[in-house]
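Every protein chain but one is kept in place in this view of the complex.
This part shows subunit A:
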Amino acid sequence: MEFTTIASGVLMASSEEAEPVGAGENAIPILPYLPELIFGLIMFGIFYWFVATKVVPNLERAYGERRAAIEGGMAAAEQAQAEADAAKKQYEDQLSEARAEAARIREHAKEQGAQIVAEMRGQAQSEAARITDTAHKQIEAERQQAMVQLRGEVGAISTDLASKIVGESLHDETRQRGIVDRFLADLESGAIAPQRLDARSERGR
């Protein structure tokens, strides 16, 4: 029933009113209605013009700025990193320099110490040598003195002894003649043998 009404509608539309393509309730749906086609083109044209001249440039500008901001931030970060690296390197250099210097100072001190020790040792040795030398000289002098004294005393004692034995003082005579000295010199040079003393003592007895 409806089919007939539609069919008659189509007939009516085509025969009586001759409606434009796509118009009317009985139009074939895949045939475009010209006003809609043109209106759609105009609307899209306006919209495209708006997008192309306003929207996309604005957004792309924001994107560019964003990229620049990110890249700028990264550049700043890189710079800060480089600065930090430089500072670190400088610090490390200073540190190693300080270490080297400390080592150098230590080495120097060690050398100096060794030198001082060596010097001191030398000084002490020379001092000791000097002291020893002095002592030797002193001893020698004292020995000399003792010998001189002894010689004198031996002479006195022996003359005393001899005076007692002989019964008179020989002191002046022996001093005049140098007998004791000569005797002692003879004794030292080995010119006097003990036998002779024995013989004289036997003879004196």
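Heads up, the rule we're going with is that contacts are C-beta pairs under 8 Å (C-beta built on N, C-alpha and C of every residue); 3 or more make two chains touch, one makes a residue touch a chain; residues count from 1.
Throughout what follows, contacts and distances are computed from a predicted model.
Q: Name the chain not shown, per its UniProt record: "ATP synthase subunit a", "DNA ligase-associated DEXH box helicase", "Small RNA 2'-O-methyltransferase" or "Aminomethyltransferase"?
A: Listed in its UniProt record, the absent chain's protein name reads "ATP synthase subunit a".
Q: Looking beyond the chains shown, say which of A:L41, A:I105, A:A141 or A:V166 touches the absent one.
A: That would be A:L41, which touches the missing chain.
Q: Kindly note down the residues of subunit A that lie in touch with the hidden chain.
A: Against the missing chain, subunit A presents residues 2, 6, 19-20, 22-41, 43-44, 46-48, 50-52, 54-56, 58-59, 61-62, 65-66, 69.
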